[in-house]
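Excluded from the complex is one protein chain; the other protein chains are retained at their positions.
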Amino acid sequence: MKRRFANVSGMAMAVALTALLAMPAAAVDKVRIGAIYPLTGPAGSTGAELKDAITLAADIVNGKYDLDLPLARTQGLPNLKGAQVEVIFGDHQGKPDVGQAEAERMITTEKVVALMGAYHSSVTTTASIAAERHKVPFLNPESTDPKLTERGFRYFFRTTPFDDQFAENFFQFLNDVKKQKGAKISSVATVYENTNFGTGVNNAIRKNAAKYGYRLVADVAYAEKGTSAIAEVQKVKAAAPDVVMPASYTADAILYMKTFKDLNYAPQAILAMDAGYISDEFKKTLGKDGEYVLSREVWALDLAKKKPMIAKVNEIYKKRFGRDMNGNSARSFTGFLVLADAINRAGSTDPEKIREALEKYTLGGNMMIMPWDGVAFDPKTHQNTKGRGIIVQLVSGEWYTVWPFDLASRDVVWPMPAWGKR
Amino acid sequence: MASGVAAGSGFLYARNGALLAAALAYPFLFRQSFPQDLAIKIFLFGGLASAWNVLGGFAGQVSLGNAIFFGVGAYAAAVVQTQWGWTPWAGMLLGMAASAGIGALIGYPCFRLKGHYFAMATLAIGEVISTLFMNWQWVGGAVGVYIPLRDDTWKYFQFGTTKLPYYYVMLAFLVSALLLSAALLRSRMGYYFRAIREDQDAARSLGVPARRYKLAAMGISAALTSAGGSLYAQYVLFIDPHSVFPMMLSIQVVLIAILGGVGTLWGPVVGAMVLIPLSEFTRIYIGGTGSGLDLIAYGLLIIVISVIQPRGVLGFFRKAGAA
Partner (left out) sequence: MFSTELAQTLLSGVLMGLIFSLVAVGLTLIWGIMDIVNFAHGDFLMSGMYISYWMYALWGIDPLLSLPVSGAFLFFLGMVAYRLVIRRILGAPMLIQIFATFGIMILMRYLAFYFFKPNYRSIQQTLLSGNIDLHGVYLSIPQLAAAAGAFLTTGAVYVLIHKTRVGGALQATAEDREAAALMGINTDRMFTLAWGIGAATAGIAGSLLSTFFYIFPEVGGIFGLIAFVAVTLGGFGNVAGAFVAGILIGVVEAMAGYLYDPALKTVFVYVLFLGVLFFRPQGLLGVE
C-alpha cells in the first residue's frame, strides 16, 4: 500500500513540476527496473542483503560518487537527460511459480523496462521465461546453473561466472598447487546433494576432471537434510581420493564436516563448491572444526588489498546497512550497475534497444568490485565470458583469498592437518 | 436447507449462471496480471481440492499423497513434448490414464488399511515416488524439465503475453471438477461412496462392493488431479520434483477442502477462495519481512477451524441459515 502511494505521489509531483516549468512533456521520467528476490521464505535473509546492495547501486547511479564504477560520477542516466532509475522489488519466496507471476506483474503492471534476479536458479529459470515472452531484457547476476544460458534465450543475460567455469577453476587451482607445493594430486571425489545445484556441479566436475587429467574415483549423491551422513562419508573414504569436492547447502555442510571429524577422515583437501560451506552459519557453528576448508568464491573482502575500491564501497554499504558485503551482494550490486549502464548506452527505454546494448556491452575489470577481467557477453549464450572465480580458505575464523595466486592475501595451507593435530 | 431445495432448481440455475457469468467477465474487469494470476491459482487449487474431495470427502478415504498425481500429470505434459515432440494435450490425457492406473495400484493394497494407516501409507508412497523421480534420469532427474518456448499456439498451449487462454482453461478445469462432483453426488455411485464413508462394514453387508467403489473414487480423484498438474506445467513451463511432488501440496489440498467444508460440492471452491488470496496478499503486503508471521497465522487458523467448526466455512453459513 505504502509503496504504491509513494509511487503515485511521486508521479503526481513530477507531473506538477513539469507543468510548472513548462517543459516538454515526458522529459523527466523515472526509468523503472524490476528486481525479483527471495525477500521472505527460507532464503529471506539473503534476499534482504541483495535488496540492500541493489538499493546502494541505484543510489550510486542516481547520485554523485567519486568511485571507478559505471555512472557513479554523473547523476542519473546522462544519455536519457539525467533520468533517475527506480527499482521495484518483488518477492518470490524461493518458489518458481511465484517468481514467474512476479515477473509478469512487474512487466505488465509496474511497466519496468528491464528485470533482474532471482538468486535461486530454479526461479531465475521461470522468471526469465516471462521476460522472454514479453520481450523484456532479464539480467541475472547470481544464479550459476549451466542450463540457464544453454536455452538460447534472446533477452536473457548472465554476469556471474557459472558452475562450468568454477569447476574448471578447481582443476586449474589443483595444477597450480601441484606446481607450487609439489603435492601429489591425481584423484578427486564428489559428494553432492541431488537437486539441481549439486547435480549440475557434479556434471561440471566430471567433465573438467577428464579434461584436466584427474580421476573421479567416487561421485556420491545424497538427498538433502538427512539424519546422518555416515554412509555417504564411508563411500568417499573407501574410494580414498586425494581431494574431496562437496556441493551442499548449509545444514548438510555442517553435518558433513562433523561426520568427517567423527570418522577421523582427512583427505589432502576439502574443496567445496560454495553454498553451505561459505555460509556464516557454517563458520559460526563449527568453529575450529570448520577450519582449512577450501571453497570457491566469487568475491572476498580481502581482495581490497589488490583492489582498494572494494574497501570504499564496502565502507559505504556497512555504514548504511550495518554489515559487510559478501559474494552475493557484490554480484547483485555489479549486475545492477551493468544493467543501468547498458540502459544508458542504449539511450532509450525501449526493451529492444536495451537488449541490443547488452549484446554489445563491454566493461573493463578496473571498473568493478569483482575479481573479473570484465564483462562481455557471448553473442550466442549471453554468458559473461570474462568472469572467473577465486578460491578461499578458512583460517583462524576468517576466509582468505588463496587463489589465483596474484590476488591471494595468504598462502594456501596444503594439505589440511589431520584431525588429531589441530 | 430444506427451504433452499424447495425454492427449486430455478434458483440454483440462476445462481450458478450468475457465478459463471461473473467468472467469464472477470478478466475484462481486472486486466492486470496480478488479479488474473490470483484467479488462475484459485481455479487450479479449487479444482485440485475438489478432486481430493471425491476420494477424501465423498468416499471418506483420507489421502495425503495426492501430489503424486499432480506430479505425474505435470511430468506427462512436459515429457511428451521434450522426448517425442507431442502436444501437451496428449500428455495430459496420457497423464490422466497413468494416474488412474497408479491410483489403482496404490489403492489395491492401501484400501485394506483403515483410518490413520491409509493416510500414513499414502504419505509414505508420495515420498517414495518423489524420490524415484528425483533419480530418474530419463525425465531429467533432480534438474527437472524445461518446456521449450514457442510462439502463441493452442497446439502446444503456450501464450506469451496474454493470460486469457490460461484463465479460461483453468476455469474449465474447475467447472469440470464441479460438474463431475455434482453428478457424483446425485448418482448411485455417490450414494455408495457416502455409505462406505459412514460405515464400510454396514455398506458391505448391504451388498456394496466397497473396494471396487473405493478404487473408482481413487481413479477419478487421481485423473482430475493429474489434469491440474498438466495445466500447471504448461503455465509455469519448468518443473522439477521439488515443485510438483511436495508433501506440502498433498496437505494443502486437504486443508483447502477442510477449510471450505469436506464432502460438500462448494467447500473446496470456498476454501480456495479464502486460502489462496490470504497467502498471496500476506506475501505481497506483509511480505518483505521474512518473519514467518503469515505461517503462524496459518497454523492458528487450522487449529481454530478444527476445534471450533470442523465443518468448515460452509458450516458457519449452514448454522446461521438454520438458526
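Annotations for the structure displayed:
So that you can tell them apart, the chains are marked A and B in the order they are listed, and the count of residues begins at 1 in each.
As a convention for this text, a contact is a pair of C-beta atoms (placed from the backbone, for glycine too) under 8 Å apart; a residue touches a chain by one contact, two chains touch by 3 or more.
All of these numbers come straight from a predicted model, not from anything done at the bench.
In the complete complex, the residue from B:Met120, B:Leu149 or B:Leu278 that touches the missing chain is B:Met120. Contact with the undisplayed chain is limited, among B:Val72, B:Met134, B:Leu174 or B:Val236, to B:Met134.
Considering the whole complex, the residue from B:Leu105, B:Ala202 or B:Leu295 that touches the absent chain is B:Leu295. Even with one chain removed from view, chain B keeps its contact list with that chain: residues 56, 62, 64, 109, 112-113, 115-117, 119-121, 124-125, 127-128, 131-132, 134-135, 251, 254-255, 258, 262, 290-293, 295-296, 298-303, 305-307, 310.
Mapped onto chain A, the footprint of the missing chain covers residues 42, 44-45, 194, 220-223, 225-228, 230-232, 234-235, 237-238, 250-251, 254-255, 258, 261-264, 279, 281, 285-287, 289.
Going forward, only the chains that are shown with their structure count from here on.
Taking the mean of the C-alpha atoms as each chain's centre, chain A and chain B sit 37 Å apart.
For chain B in complex with chain A, the touching residues are 32-34, 37, 131, 134-135, 141-144, 146, 149, 160-161, 163, 232, 235-238, 240, 242-243, 283-285, 287-291. On the side of chain A, the complex with chain B involves touching residues 1, 39-41, 44-45, 47-48, 89, 91, 93, 95-98, 100-101, 104-105, 107-109, 122, 125-126, 129, 132-134, 147, 151, 153, 194-196, 198-200, 221, 223.
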